[in-house]
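Removed from the display is one protein chain of the complex; every other protein chain stays in position.
By written order: A and B. Residues from 1 in each chain.
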Amino acid sequence: MASDVIIVGGGLVGAALAHGLVKASATVTILDEGDLAFRASRGNFGLVWVQSKGDGMAEYARWSRQSSDLWGDFAKSLGEATGINVGHHRPGGLELCLDQGEYETYATSIKRMHNQPGVGENDRRMIDGDEVRRMEPNVGPEVVGAAFCPYDGIVNPLYTLRALHQILASSGADYRGDHRVERIVPEGTGFRVVTARGDFTAGKVVLAAGNGSPGLGPDLGLDIPIGPERGHIIVTERTRPLFNHVLGQVRQTDEGTVMLGATKENVGFDTGFNLEMMRQVASRAVRKVPRLKTLRIIRSWSALRIMSPDGFPVYQESEAFPGAFSVSCHSGVTLAAAHALKLAPRLLEPGFNDHFSAFSPRRFDVPTTA
Amino acid sequence: MRSEVDVVVIGAGPAGMAAAVAAAGAGAGVVVLDEQVEPGGQIYRAIESVERNRPADLSFLGDAYVHGSTVAGAFRAVRTDYRPASTVWQVGDLGKGKRRDVVYSRNGAAETLSVKHLVIATGALERPVPIPGWTLPGVMTVGAVQSALKTSGIYPTGNLVLAGSGPLMLQLAVQLITAHVPIAAIVDTTPPGGLSRAFFHLPRALAAGETLLKGWRMLRTVNRSGVPIYRGASHLQAHGSKQTRGEKVTSLSFRSQGTDYAIDADVVALHEGVTPNTQLTRLLQAEHRWDDRQRCFHPLTNQWGETSEPGVYVAGDGGGIAGSLAAERSGMITGLAVAQSLGLLAEAARDFISEEQRMRRFIDLSIRPFLDSYYPAPNWIGKVGDDVILCRCEEVTAGQLRAAMAHGCSGPNQAKSFLRCGMGACQGRMCAASVTEVMAATSGATPDAVGSFRIRPPIKPVTLAEVAALEQGVL
Partner (left out) sequence: MFQRLPNLIRKPISFSFEGQEIEALEGDTLASALLAVGVSSLRDAPVSGTARAPYCMIGVCFECSVEIDGVSHQQACLIPVCQDMDVRRQQAEKEAGDALGG
């Protein structure tokens, strides 16, 4: 039986879109891979982050802020529907600077964003080292200052995904794990999606498969200019609460464990481990918060971000095959609320590309003006 | 400070010691890393200390244990760079010149070795036994009681109940009886009809006649000891009661030959066989296969012990449960193979010398089908009750796992991210096998199809300070 929409990808983006579509009364099928897939959603740091988003694209700054503003109620609704506390908090966030160069980089970014229309720099401001330590007594003496934004927060991305899956299961959405999509065939007024375990048809199809989307794009006349960027994360044992706000690369979870990031490597589709990256993360972390030195690292992993050339999302409806969409971003956590509540309904209406013109991949076709 | 060495052997049990002796004997530079402070692994744990400080204890620890003295002696006599109290926490992918970095902690600081040939001899662990109440203080493994006996000469007081099935439990029972340590009861979960089950394998087992005879004598010792024995037991549950500092175990209930029992217990020693310790081989992403008879995963190895990862060998029980004597043989075989790879031994010489080890190993292994049949691996773990804790570290129950599966959770790694099982300090060592069994039983998929947790470094917790202080550029 055909559904209204097939979503390829059951991670944070796909599941959030599915949730939004179900709320808009569409029938949804989600096709997901198996246990050992790349799954950026499993490797996510869990920031619901606003500061620094959209330096170079005012619309992204506005979109991130909107999602952050929606997240509180979104988390509550997930909790009410499933009994799962996704641990959303918005105490404001600090990006700590370990030297003057880092400080200047952030300060310059704020100035640039201030000059952009709309939400500007999202009330992000620089503060000096002493004020940082007043706000956060556990921050060490090497920190020269920080960028602070009151709209930054955190959430548990794994519990969020679990809650979304649970809601989808109980609301009658058809979730199929272990159904890797091989190709998609436009047929009549809709699409036939081919997997090794059977075919599925729908009037619309959305590619939300992270780094798996570009491979399927050509079938639908969609060019999806994104690629993998590896990040390492390490997690410590539980400890008593250390912070009043969220520190960008040092974040304490509700369970009390401390997650540390963030590195960037371009190594293709390799989720292997690089000890030098772990060393860098550990080294920066203990310089920022010396008290962390005695904590034991219990786990680590690397995951592949979904990265476009400018780091901003890519949203589009196919012009060759209307009804086919791709939704790709590296901020699946931050944008989950906006994806579910604001983007998903647009998939059912005309004019998607006009509404999300800023995020069209056409921006990469145009030579940049100075 | 990273040094380049010929061979690193991880584990100083019988397999590791034998591999080190064989490789060093051929002239290789061998570094042996082991977490304990003296050699012996688990089977010969503290053998040197016991000989030196408590020789009287050898009388009840038994001949099999005493043999460890010979093995350790041979190990000490050969020149190796033996580094005790060293905890390996990372082994890197192949890198510069096809060498791997082995990172370990010693005295609170991390050190790195760069090596082409790695022998993993980390042996086995007891199969975790997830019965209701297994997390109560006082519930431990048979190996734990044995380990305390070997290390410190201490034994359980009060009502000691041995509960389970397998040669190791038999061995502990005999050790305790010989040492005049009272055992309140033996609750034997071996399914009835062992001899008729195993009869088919008896002819082959006769090749290891001496071992068979020893086993028969041990059974006789236990049967004549006066210790109450409950046979064909099932549905074990540990029960506790509160005291000043939390609960501890006070009784064990079970069913035996149609009757339900509840007996007093202050210490319950569980046992349902041993399984390969696959933490390092999983870290290295070597290929593993599920063994249906022993109900556990083991890495695939060729005749020299080499895994699917180039230069990575497994010797001893880590490659598949075969016992301590077979572990020595396979250690020697692997050591010779490594020496040949280093160019220190001609292929012909390697083949010739290892031939004798192979024959002896074949004989040692002759008893295995008989034992595996007489003491079959438990078949109930996949069906444990919903209330039973599978992941001790994060307190995740079988029921939570089944519920997650009903919501689309397709494998152990998704289960880990949804439920946190496998995310604790033990990094899945205690729950991985049970999670696979429950998921296989619930979905109907084979354990091979279900798979296991992805293992990443550090494989033992290490402080941020130590990692921050690593030299730059380690893999």
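Everything that follows uses one rule, which is that a residue touches a chain if its C-beta (ideal position, glycine included) is under 8 Å from a C-beta of that chain, and two chains touch if they have at least 3 such contacts.
Please read these numbers as outputs of a predicted model, since none were measured by experiment.
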Contacts of the hidden chain among displayed chains: A, B
Omitted-chain contact residue, chosen from B:25, B:39, B:273 or B:461: B:461
Full-complex contact with the absent chain, from B:28, B:71, B:103 or B:140: B:140
Contacting the left-out chain in the complete assembly, out of A:239, A:283 or A:353: A:239
Touch with the omitted chain, as defined above, among A:125, A:293, A:342 or A:355: A:293
Selected from B:72, B:125, B:296 or B:365 as touching the chain missing from the view: B:125
Identified contact with the non-displayed chain, of B:329, B:392 or B:407: B:392
Sites on subunit B contacted by the missing partner chain, in the whole complex: 35-37, 42, 45-46, 49, 53-54, 57, 108, 125-126, 134-135, 137-141, 143-145, 147-148, 151-158, 179, 243, 245-248, 266-267, 277, 392-395, 424-426, 429-430, 461, 463, 465
On subunit A, residues whose C-beta touches the chain left out of the figure: 138, 237-240, 242, 255-256, 290-296, 298
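Here, only the chains that are shown with their structure count from here on.
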Centre-of-Cα separation between subunit B and subunit A, whole angstrom: 41
Residue ranges of subunit B in contact with subunit A within the complex: 90, 92-93, 101, 103, 404, 406-414, 417-418, 420, 423-425, 427, 451, 454, 456-458, 461-465, 467-468, 470, 472-475
Residue ranges of subunit A in contact with subunit B within the complex: 10, 32, 34-36, 42, 158, 161-162, 165-166, 169, 175, 177-178, 234-237, 255, 260, 272-276, 278-279, 282-283, 285-286, 292-301
